[in-house]
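With one protein chain withheld, the remaining protein chains of the complex are depicted in position.
The chains carry the letters A, B and C, assigned in the order they are written, with residues numbered from 1 in each.
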Amino acid sequence: MGRDAFAEQYERGAEWPLTVAAVLFLVAYSWPVMEPFMAEGLRHACSVAAVAIWAVFACDFLLRLALARRRLRFLREHVVDLLVLALPLLRPLRVLRVVTALGRLNRRAASSLRGRAIVYVIGGVGLLGFTAAVAVLDAERSQPSANIKNFGDAAWWAVTTITTVGYGDRFPTTGAGRIAGVGLMLGGIALLGVVTAALASWFVEHVARQERDEADLREQVSALVEEVRALRAELGRSPSELESNEPGR
Amino acid sequence: MGRDAFAEQYERGAEWPLTVAAVLFLVAYSWPVMEPFMAEGLRHACSVAAVAIWAVFACDFLLRLALARRRLRFLREHVVDLLVLALPLLRPLRVLRVVTALGRLNRRAASSLRGRAIVYVIGGVGLLGFTAAVAVLDAERSQPSANIKNFGDAAWWAVTTITTVGYGDRFPTTGAGRIAGVGLMLGGIALLGVVTAALASWFVEHVARQERDEADLREQVSALVEEVRALRAELGRSPSELESNEPGR
Amino acid sequence: MGRDAFAEQYERGAEWPLTVAAVLFLVAYSWPVMEPFMAEGLRHACSVAAVAIWAVFACDFLLRLALARRRLRFLREHVVDLLVLALPLLRPLRVLRVVTALGRLNRRAASSLRGRAIVYVIGGVGLLGFTAAVAVLDAERSQPSANIKNFGDAAWWAVTTITTVGYGDRFPTTGAGRIAGVGLMLGGIALLGVVTAALASWFVEHVARQERDEADLREQVSALVEEVRALRAELGRSPSELESNEPGR
Partner (left out) sequence: MGRDAFAEQYERGAEWPLTVAAVLFLVAYSWPVMEPFMAEGLRHACSVAAVAIWAVFACDFLLRLALARRRLRFLREHVVDLLVLALPLLRPLRVLRVVTALGRLNRRAASSLRGRAIVYVIGGVGLLGFTAAVAVLDAERSQPSANIKNFGDAAWWAVTTITTVGYGDRFPTTGAGRIAGVGLMLGGIALLGVVTAALASWFVEHVARQERDEADLREQVSALVEEVRALRAELGRSPSELESNEPGR
C-alpha cells in the first residue's frame, strides 16, 4: 500500500519536470542540427545535455518499473517507452509527451472526445513534423547525393509528406531519413482521418439535432390541432365528434 | 449605446463596399502578375490601387478597433485580420471575405450546416487556388532556377497541390512560394475532409430515415394483425382468447 | 398534353439507343488513338462514325429542347449536355451515360442510396480513367517534349492520378492533357470520399444496431427479473414487498 501511494505521488510529481525535460531534449537535439556553424563549446554542451536528459528518462523508467506491482505487465504496456529509450533514432519522439500535457491544460477542448482527438492529432502532427524535419536533416546533410541540406528544405519536405502531396523535389535517401519519412506518412493519414472524421461526426450531430427539433415542432403543432378540435367539438356539443377526437397521427 | 448603434450600422453598411474592395484588390494584385508585358502606366495604376485599397482596409480596422467596447478582446478575435493587414504575403487572402458574402447570398444552401460548409470550402478552395497560383507566379518568375514561369503552369501546380496529387513537375523553390504551397495543402486537406464528411453524414441520415420508415411500417402491420385477431376473437366469442389479445412482444 | 406524352415516350424509347451510341462514340474515338499504325481506311471510318454519332446527339438535344415546355429552364438544367456537345475536349464524357444505365440495371445495389452512390462512383471513375487516358494520349503523343507516348503509360498515369499518388514519372504537358488530368483528380477526390463515407455510414449503422439489440436484451432481462421478484413476493405473501415491486430501472 505504501509502495502504491508513493508510486502515485511520484507519477503526479514527476509529470511536469519530465515534460520540461522532453522539451529540453528536443532543443539540445535539434539546435546543433539546425545551426551548422555553431561554436564547438556550445555543440559539446548540447550533446552532454542530451545524454544527461536521456539518463534522467532511463532512471525514471527503471524507478517506475521497480515501483510497478506486476513488472512483466508494466514492460508490455510501456514497450513504446522502452523502444524510445533504447533506439537513438526514436529518441526525439519523447517530445510527444508535451501533447498529452497540453491536452490536460486545454480543459475546454478536453471535455469532448472529438476536441481531445483534434488537439492530440494537430499537436502531435506539428511536433512530429518538426522532429522529423530535424532528424532528416541530421541524417541527410552529410550524404553527398542527398537533396535535403538545410532546415528550410527539411521543413518543406515534412509538410509535403504529411499532407501526402509528395512532389519529390526533396526526399530522404538514407535509411534513418526514410524511417522519419514513414513516421510522417502515418502521421499524415492520422491527420486526414481525424479532420474528416471530426467534420463527419459534427455534421451527423447537427443533422440529427435539426431533425429532432423538427419532430418536436410537428408534435407540438399536432397537439395544438387536437386542442382546437376538442374545443370546437365541445362548443358544438356534437357527441359523435367528441368520441372521435383522438390524435389522428 | 450610441456608439454601439453606430458600430452595428457601420458593420452592416460597410460589408458590401469592403467585399467589392477585396475583389478589386485581387484584380489589382493579380493582373500585373499574370500579364508580364503590361503597359508601364497600367502597371503603375494597379500598384497605386493596391496600396489605396490596403489603406481603406487599414482605416476600416482602426475604426472598428476604436468602436469596439473591449479593445484587447477585439484584437485577440481579429488577429487574422491584423496579420492579413500587416504581412504583404497574406494580403491577397483578403478576397476570402467574398466567400462569406456568397454564403450569405445563397440562402438555400446556407439553411443547412452541411450546405454552408460545402459552399464555404469549395468557394474558399477556388479563391485560395487562384490566389496561391498568382502569388507563386509572382515569387518564382524572377528566379532563374524556378520552374513556374507562366500562369498556366502556376494554375496547374495549384490544382495538383490542392488535390494532394503532387507530380513534382512544377513546385515552388522560394520561401514565399512555399508558404503559398503550405496554404494550398491545408486547403486540400479541408476540401477532401469536407467532401467526405458531407457524403458520410448524407449516407448516415438516409440510412437512419430508411430504418425509421421500416420500423413505422412494421408497427402498423403489427397493429393491423392485432385488429384482425381481436375481430376474429369477438366473432368467435371465445372469452379466453379475448383476454389474451394483448400486443405480442 | 399530346406533346408531353410524346416527350415521355421519346425519353423512354431513346435511352438505350443513345447509351449504345455513346459506347460506339467512345470506341470510334479511342480506337484510332490507341492503335497508331491503323489502316488509313479504318481510321477514316472511325472519324466519320464519331462525327455521325455527334450529329445524332445534337439532333437528340435539339428535339428534346423543342419538346420541352420551358426552354430556358431546359437549357439551364442541361448546360452540361450542351457543353459536352459544343466542346470537342469534353465529348468522350458522353460515355458516362453508361453509368446511369448500369445503375438502373443493377436493381439490388440501386435499392439503397449507398449502393447506388458506390456503383455510380466506381463505374464513373473507371470510365473517366479510360477516357482521360485516351484523351491524354491523343493530346501528348505528337508533342516532342511529352512523356506519355503509348496507351500503357497513359493508363498508368491515369491510375496514379486518380489515387492521388502522383509519382511524376508521367504527367501531361499540354493544355488539353492537363484538363483531362484535372477531371481525373476531381474524380479521385470523389472516389476516396465515397469509399470512406460508405464505410463510415456502414460502421455507424452496425454500431447503432448492436447498441439497440443490447438495450432490447437488457430490457428483457430486467422484465424477467421483475417477474421472478413478483413471483417470489406472491409466494411469501408479504404485502409490503408486493407494493414495492415496481420496475427498479
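For the reader, a short list of remarks on this structure follows.
The criterion applied here is as follows: a contact is a pair of C-beta atoms (placed from the backbone, for glycine too) under 8 Å apart; a residue touches a chain by one contact, two chains touch by 3 or more.
All figures in this text were calculated on a predicted structure; none of them were measured in a lab.
Across A:I53, A:A117, A:V136 or A:A154, the residue that sits in touch with the chain not pictured is A:A117. When the omitted chain is restored, the residue from A:V20, A:I189, A:L217 or A:L231 that touches it is A:I189. In the complete complex, the hidden chain is touched by one of C:T19, C:T131 or C:T196, namely C:T196. Interface note for the absent chain: among C:Y10, C:W31, C:F74 or C:W156, the touching residue is C:W156.
Screening B:V125, B:A158 or B:V204 for touch with the missing chain picks out B:V204. Listed for chain C, the residues touching the missing chain in the whole complex are 152, 156, 159-160, 163-169, 191-192, 195-197, 199-200, 202-204, 206-208, 210-211.
Listed by residue number, the positions of chain A touching the unshown chain are 112-114, 117, 161, 164-168, 171, 173, 175, 178, 181-182, 185-186, 188-190, 192-194, 196-198, 200-201, 204-205, 208.
Mapped onto chain B, the footprint of the missing chain covers residues 164-168, 196-197, 200, 204.
Basically, only the chains that are shown with their structure count from here on.
Residues touching across the chain A-chain C interface largely coincide between the two copies, over half of the numbers being common to both. Rounded to a multiple of 5, the C-alpha superposition of chain B onto chain C involves a rotation of 90 degrees. If each chain is reduced to the centroid of its CA atoms, chain B and chain C end up 25 Å from each other.
Across the assembly, chain A contributes 164, 166-168, 196-197, 200, 204 as residues in contact with two or more other chains.
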